[in-house]
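Of the protein chains in this complex, one is absent; all others appear in place.
Now for subunit A:
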Amino acid sequence: MAIDTVLWSRLLTGLTLTFHVIFATIGVGLPLMIAIAHLVGLRKKDKHYLLMAKRWTRGFIISVAVGVVTGTAIAVQLAIVWPNFMQLAGNVIALPLFMEVFAFFFEAIFLGIYLYTWDRFRNPYIHWLLTVPVVLGAAMSAFFITSVNGFMNQPEGFVLEAGAFTAVNPIQAMLNTATPSKVFHVLSSAYLTGASLLAGIAAFSILRKGASEYSKKALKLMMGAVLLFGILTAIAGDVSAKFLAAHQPEKLAAAEWHFETESGADLILLGWLNAEREIVGALHIPKALSFLAFGDFNAEVTGLNEFPPDEHPPLLVHYLFDLMAGIGFTLVALSLLYFLFVLWKKRNEYNRWLMRAIVCSAPLAFLGVEMGWFYAELGRQPWMIRGYMRVEEAATTSPSVRVLFFLFLLLYIVLGTLCVFVLRRMFLHNPAEAELEEAAKIEEQSRKEGEPR
């Protein structure tokens, strides 16, 4: 019975996070893309890019709304589903949680101003400057919340005395060893996902209605961003793996199905385990795991068997890891292929198959982010705070969590459906080309009337 409640608590929190992460990633990733498009539009004096910034912001605000409410949900759920965790860890980790709200507040305020002040400033660059606090606020809130997750993996900045945390150093807890690599990985992958989403939308519009000037420009700009942030994400992933190898070896070992400590360890891709826990049907890359973990093909990598069995993460994480990394590399490869076609004049870069692949890359990018978080969370099991508090000690004892799981499932289904519905309505019947025409008409009219605006 006790086990059941813990499992339902995990499922409920997992459900909320899975749903929230979609919107949180958009919330971090999109503002930068909007700022880039807006700046390019101002510098090139190109109304297409300006319209991109406008339209993306309009769609963005819908996703922010869902992000805000699911973010509120997870903030409250941390306290009501994991009361013992918050009571203990709140003493150490409250600072970044608190500052995250400030950072988000900052982002929300300037997003509101930015959205409603097109044409209110004489100097258009002042309006563009409003995107800076939005981008920074988003990045800072990602930083703070990721540092809380870092703390759960790498708890530092306190002394444990008689079951309570004492000698608390909030700054050290926030800037724990896990924070830098995690923040780097979260930020780069959010930008990568934001760019993939927008590139996917542009490709979708090219497939449906042919390659208009607007969608061609959007596609090219965003594929550039995919390439840049794809490479950065790969670097961040490498940094994270090296962090794990040094500080959380059991998490890396579980992801790589690396059971025995050895030097010159192989990297294992996919495959499955038979009844004797032997790896079957996998692809072995000789010595690559040692290189991934330490940058040295002959380095010794700690195996999972070094750890007590009741502290092993579930071995399922192997697939999550492979999927995440596989998607990351696919996105980079796709953007390279696109630019190859652009440079190689003979090939048409709006090739239908390439467009289809780019459309698919948008949901794939989100899947990659989800897999990454699943790996981060499942890979920490059985711990809530690694080494200090197991999940079953942290959870609520109330059996109502089971009912609440279904209540929230229903809520997220409704929110998700409506969000898609509203976005479709917003953009499908109001294509960019129609907006451009309308803007041109209004401009014409005001010129006739002799007014500047």
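Brief remarks on what is shown
Convention: a residue touches a chain if its C-beta (ideal position, glycine included) is under 8 Å from a C-beta of that chain, and two chains touch if they have at least 3 such contacts; residues count from 1.
The working rule: contacts and distances are computed from a predicted model.
You can't see one chain of this complex, but its UniProt record names it "Cytochrome d ubiquinol oxidase subunit II", from the set "Cytochrome d ubiquinol oxidase subunit II", "Ribose transport system permease protein", "ABC transporter ATP-binding protein" or "N-methylglutamate dehydrogenase subunit A". Only one residue from A:40, A:168 or A:299 touches the chain missing from this view: A:168. In the full complex, subunit A touches the hidden chain at residues 58, 61-62, 64-66, 68-73, 75-77, 79-84, 86-88, 90-92, 94-95, 97-102, 104-106, 108-113, 115-117, 120, 133, 165-166, 168-171, 396-398, 400-401, 404, 407-408, 411, 415, 418-419, 422-423, 425-426.
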